[in-house]
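A single protein chain has been omitted from the complex, and every remaining protein chain is retained in its original position.
Per-chain residue numbering starts at 1, and chain names A, B and C are given in the order in which the chains are listed.
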Amino acid sequence: APAGAEPAAPTTGEPVEGGTIVHAHVQEPPCLWGGWIQQAYLSRQVLDSLVSQDEDGEIVPWLATDWSVSEDQLVWTFTLAEGVEFTDGTPFDAQAVVDNFEFWITEQGNSTVLAYLGTYYESSRAVDPTTFELTLSRPYSSLLPALAQAYFGIQSPTALARGPEANCEEPIGTGPFTVEGWERGSVIRFARNPDYASAPANALHQGPAYVDGIEWRIVPDPVARFGALTTGEAHVVYDVPATQWTAAEQQYEVQQYITPGRPVALGLNTVAGPFTDVRVRKAFAAATDREAAVRSAFLGVVPFEGNGTVSASTPGYNAEVADDHPYDPDTAAALLDEAGWDSTDDEGYRVKDGERLEVRIVYGAGSIITPEGATVLQNLQEQVAEVGFQVTLVPATRDELFSGKFSGPESYDAKPGYWTSPTAGILHITFRQHLEESPNFSNSSFYNDPELEDLIVRANSSLDRAEQDRLYGEAQQILSDEAVSIGLYTQTTSLAVDPRLNDVWLEQSQGEPVYHDAWFER
Amino acid sequence: MTATPSTALAARPAPGADAGPGAPLLRVENLRVGFTRGGRTTDVVHGISFALEAGRCLAVVGESGSGKSVTARTLVGLTGAGASVTADRLELAGRDLTALRPRQWRAVRGAEVGFVLQDALVSLDQLRTVGNEVGEPLRLHRWGDRHRRARRVLKVLAEVGVPEPGLRARQRPYELSGGLRQRALIATALALDPALVVADEPTTALDVTVQAQVLDLLAQTKERGKAVLLISHDLAVVARLADEVCVMRDGVIVEAGPAEQVLHRPRHPYTRTLVDAVPSEHTRGTRLSSVPVTLASHHGVTARERAGSAAADATVPVLEARGLTKRFRGPDKVDRTVVDGVSFSLGRGRTLGIVGESGSGKTTTARMALAMLTPDAGEVLLDGGPWSSLTSQGRRPLRRRVGVVYQDPLSSFDPRWSVGRVLADAIGRAPARVPDPRARAVELLELVGLGPEHLDRRPLRLSGGQRQRVAIARALAPEPDVVVLDEPVSALDVSVQAQVLDLLGDLQQALGVAYLFISHDLGVIRHMSHDVLVMHGGRVVEHGPADDVLADPQHEYTRGLLAAVPRLTTPGGP
Amino acid sequence: MTTQTHAPAARRAPRLVPSLGVVVPATLVGAFVLAAVAPSVLAPGDPTAIDLEAAFLPPSTEHLLGTDQSGRDLWTRVVHGTRHSLLIGLGATGVALAIAAVLGFAAGLGGRLVDRVVGSLIEVSFAFPTMLLALLLVAVRGPSPSTLVLAVGIGSAPGYARMIRGQVLAVRQEAYVEAALALGHRRRDVVVRHVLPNAMRPLVAVVTLGISQSVVWASGLAFLGMGVAPPSPEWGALLEAGRTYVTFAWWLEVMPGLAIVLLAVSVTALGRAAQRRLEGTDR
Partner (left out) sequence: MSATAPTTTPVAPPTEALAVDASPANPWGRARLLVALRRVVGRVVAAVLVLLGAATVVFLAQTLLPGDRATLLLNLRSGEAVERTAAELAPINEQYGFDDPLAVQYATYVGGLLRGDLGVSYQRHAPVAEVIGGQLWPTAQLALGALAAAWVLALVSVVVTAGRRSRAVTAAGSGAEALAASVPHYWLGVILLVVLAVNLQWFPVMGGTSPAATVLPVLTLAVPLAGFLGQATRDEFDRVLEQPFVTSARARGMGDTGVRLRHVLRHAVLPAITLSGWALGALLSGAVIVESVFSRPGLGQVLVAAVDARDVPVVAGVVMFVAAVYVVANVLVDLAYTLVDPRRRS
């Protein structure tokens, strides 16, 4: 029975079976399963995870009906649902879960999974067919929220053995849909799994999905994508353009998911360039009217986020630090004077020792930063020029960015980025020290502080929610005081849904659209 | 009966409407044609009148641009865009042509008037078969059905003397030789057996031998009772065919009358110029042009020096070829011997004429003589010394002793250069004793009968004759001992050709240069050369003093060539 | 075979008063050149100045072409962007010509072997899609104006090279070249004085057409995000930014596009007029 969760959409009348949902999506990943959020959206349709996260952030049963953890917080025991089968007929049991964990850790399949589990995982074991035991090397309080993400969807061990090509094209799980076909560049078709019997506890109903299937169309162009909704060709549109938001809200049901984790924030390089001086970092923050820049660029649709390290929807969010760096050009000027950037050249930019106060902001145009996000950066660029910063915007291609051209400390002064994660434990990924023996390339500010790391580790291991929040809050305060990451806006996921389609909801760990409960009005 | 050609000089009032039997098929009275373009009107035909009866041939002759083609096109209503045509009378078989509407014109064209366009070689659609082209008037005028038309095409082709008409009908114009193409074109005009055939310059650009065949064909047409309007700039050509001749100049008919009278007793001075310009009628040494070429006195030391050096070794030929052979690899990777063992020698101050039909290897021989092309075998000597065997380095100082004049004067000038620059460039290579290159350039221009005002002109803006004069001046600038002339006059009008030939003759006398003179026109060769070399298929078939070879040709090929040369003899005349 | 034509066109009197078809494009090109050289004359404002309160204003008397998402004046941006776009167009054509001249002349003047080798090189590069070249170059050098110039330049070089080669081969056959050689001039001098200038001459018109195509191409690459860094008002970048808003603020997409089309059409019209003129006066 559905447990506790409120449906995202008000239900009118009794669900009806049939129909195919046309979902217009923005990007097509190379594989249907993997460590990229775009892949999580797709694998969510075919894979079930061990646990699910509900509206209130509570972890509820899914493939695991129950779980417990040892005193020392190292050994987790999961009781698994009985009688569940993968869609290829392989039975779902503890050994299957072990196989999946082994696959994640030892195969080079999915580095996101590794980022979450890598430093904690010790071993896993099938105690009996319905009991799975996971042993960690140190306590990890965010384990369950992490496992709720679709990256941790359980796949059929038989299917895994088919090799990477088959898993890429057609992952097989216990989920509500199966992959029916994939016309690359055009559409991915999902068909209903008629035997589905393992919906999460927060689903609206148990049993197979109401609709016959999903047509997941790839429409990168925002105009065409939203156009498909207005012309009735699509029932659901992912990522509603800000400019269409008002129109969409009037005609369609619009859902917005504020992604927890790290918001879109400018990581400032603390080891090379002008931002090595904390006063310059603070001056930069004070020189920007980020709230206005974001409001204007997103037409008020996407919320401004002043906290540069954890976003508002994340458990453990420290709301106080969000106002730490208000727009104040005078303060900015004073700070710069103090830092020695006290004269200006004939173009109005600050100089020190004959060098101009130049800041190179490298951003992944299209891949990480949307056109609206780029507008925010351009607005900032103009704003800080008033105080004397010369900002050069460097749009980086996906190839450059992902091949590591802009990874080293010499390659940028600031770089915007975000990291979706269901917990504030993301700090462990983004701000763990970057050391020779244990490198952390995700620390894009190159900010090393052993005390900070200690705080985060303690928070991650604490099982007391209040204690945990306090520790996370303290960590955020340190980072805010050091101004290593300037908050811009929250990463959001949005859907506009045709009003005739009911009960579409976004799950809470990643904002993945869920179609198991959806049904068409007749 | 004789036609009633009216001349502009003696403009007779046209007789009244007499469309009865025996009336001319075509009557043109006071035809005026003007062209309007960009708001300006230029009159090109100023009221001409003539008439033509069935079974007779009227020839319209005159220099380029005199309005012959315009007149002809007017007869089929295709004068051109922006043309305004007025006439007191323009009648075909008693029918007023000026009143025709487009649809009616289409019924006349091809069916009542067969039209053979100037530029025969490009007047057939290259992409369609000859059969299609010949059958087109039949199809357009809905003559017969498919099969009858096909048979008719073959018949017409056979009638105009195309051998193997079945094969030819399936071929395309580019697969045919010039003569066959011209016949096919005439066949398109004759397909519907029209009463009037208009042939505009049907023989230009044809070899003499082929030209003769085409003229015979038109003669047969006339004999079959058709009226033929023949247009040409060459009096000798029309002499074989015409019953009456109109001589046009600047849009008016300056003289008209029976062919025999016009050709042999021309009254108008212009007609006389034309008659005189026919080179085959004149032996070497006589002048062709009645327009006097004033040869400016030649300053400087050149002539004297040359005379001196000529005297020193007069026995040594200035240019000598020994067994020249040249092979070219065709696109089909097959080697062809284009020049095969050609030998000759050219004495100082003399002219050696090389004659032969197109493709016989004349130009190739000339280029080897110029050392622009290395012979595969044989050698060319200059003043008894090595020439073709030298390296290009070694040849360069000698180059100025050999000048060259090409067939197409225009293409031999860099289009960006003015006449002055062209000459200065040629003079620049001469010894430093030329103190004032500009004065020298003016002197050269005077030598060829041009004034200093031409210095700043571009060759493009000169007339054909003027251009060829500049080309000659350029060739003479370095004071050469020998000038190679490769078809120097074949792109020129007969009257202009006459002037240029005269000029060359005068220059040879004054400067003592030797000429290697190449032409496909036996008349021109006969007029110019001391010695003649007849080429055929890359070989020399006959070689000797001009008078001997041309008076008593030993080789059959030479005889054929000679027989085909058009002369000013009218069909029935002397 | 004689190709002498007695067609009326060959005798067309040269037109003294330039037609409307020349005056209008010439005026437009003049305006674009002015915009490129002295943009402030046409648009005194700052093309990057933002005014967050004035975002997305439709065209009006105050903002001739409206404003963009940051409240920047589009007219000012389009005018100031002319320089970038024209420079990229010119630069690309220059690069193309430089490469093409080297290849074309090498092929046309070198021996048979050189001609073979260079000829097949030209063919290979024809088979290489320009877009891929651009993608690769962007991958190597990162997006920048110089990358655009190189990509478009290299991409269009084979066309010019083939043309130059053909021209050189044709000019080499011309009687005036032989006449110059017969006068005893050095081969090198003849090449410099006759072959090069005459072979390049018909390129004048083609190059004009090429410039307009380069502008279009370069803006196409910029449109795919390979162009210049924001907030530069380069036209392709404007179009790329405008695409997001096309249903919301159509002027952001339509106006820069019209600028490109206007420039391209007028340059093309001029180029074709030049071509006709050259062909008319030369045989």
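Keep in mind that, in the parts below, contacts are C-beta pairs under 8 Å (C-beta built on N, C-alpha and C of every residue); 3 or more make two chains touch, one makes a residue touch a chain.
Computed from a predicted model, the values in this text were never measured in an experiment.
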item: Chains shown that the absent chain touches, full complex; value: A, B, C
item: Chain not shown: contacting residue from B:S64, B:T98, B:T325 or B:S345; value: B:S345
item: Absent-chain contact - pick from B:V28, B:L176 or B:L288; value: B:L176
item: Sites on subunit B contacted by the missing partner chain, in the whole complex; value: 73, 76, 78, 81, 102, 106-111, 113, 115, 117-119, 122-128, 136-137, 140-141, 163, 167, 171-172, 174-180, 185, 188-189, 207, 209-210, 213, 315, 317, 332-334, 343-345, 347, 350, 352, 357, 530-531, 536-537, 539-545, 548-549, 554-557, 559-560
item: Chain not shown, touching residues in subunit C; value: 5-10, 21, 120, 123-124, 126-132, 135-136, 139-140, 159, 212, 216, 219-220, 223-224, 239, 243, 246-247, 250, 253-254, 257, 260-261, 264-265, 268-269, 272
item: Where the unshown chain meets subunit A, residue by residue; value: 24, 30-31, 34-39, 108-112, 115, 163-165, 168-169, 183-187, 217-221, 223-225, 227-228, 230-231, 233-234, 364, 368, 397-408, 417, 439, 441-442, 444
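Please note the rule applied: only the chains that are shown with their structure count from here on.
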item: Subunit B and subunit C: spacing of chain centres that average the CA atoms, whole Å; value: 45
item: Subunit C, residues touching no fewer than two other chains; value: none
item: Numbers and ranges of subunit A residues touching at least 2 other chains; value: none
item: Complex contacts: residues of subunit C adjacent to subunit B; value: 1-6, 8, 12-13, 15, 174-176, 178-187, 193-194, 197-198, 201, 281-283
item: Subunit A residues within the subunit C interface of the complex; value: 221-223, 226-227, 241, 243-244, 292-293, 295-297, 365-366, 371-372, 374-375, 377-379, 381-383, 392-397, 399-400, 405
item: Residues on subunit B engaged by subunit C in the complex (per definition of touch); value: 37-38, 40, 69, 80-81, 118-119, 121-122, 178, 205, 370, 372, 392, 395-400, 402-404, 406, 408, 410-416, 425-426, 429, 460, 474, 478
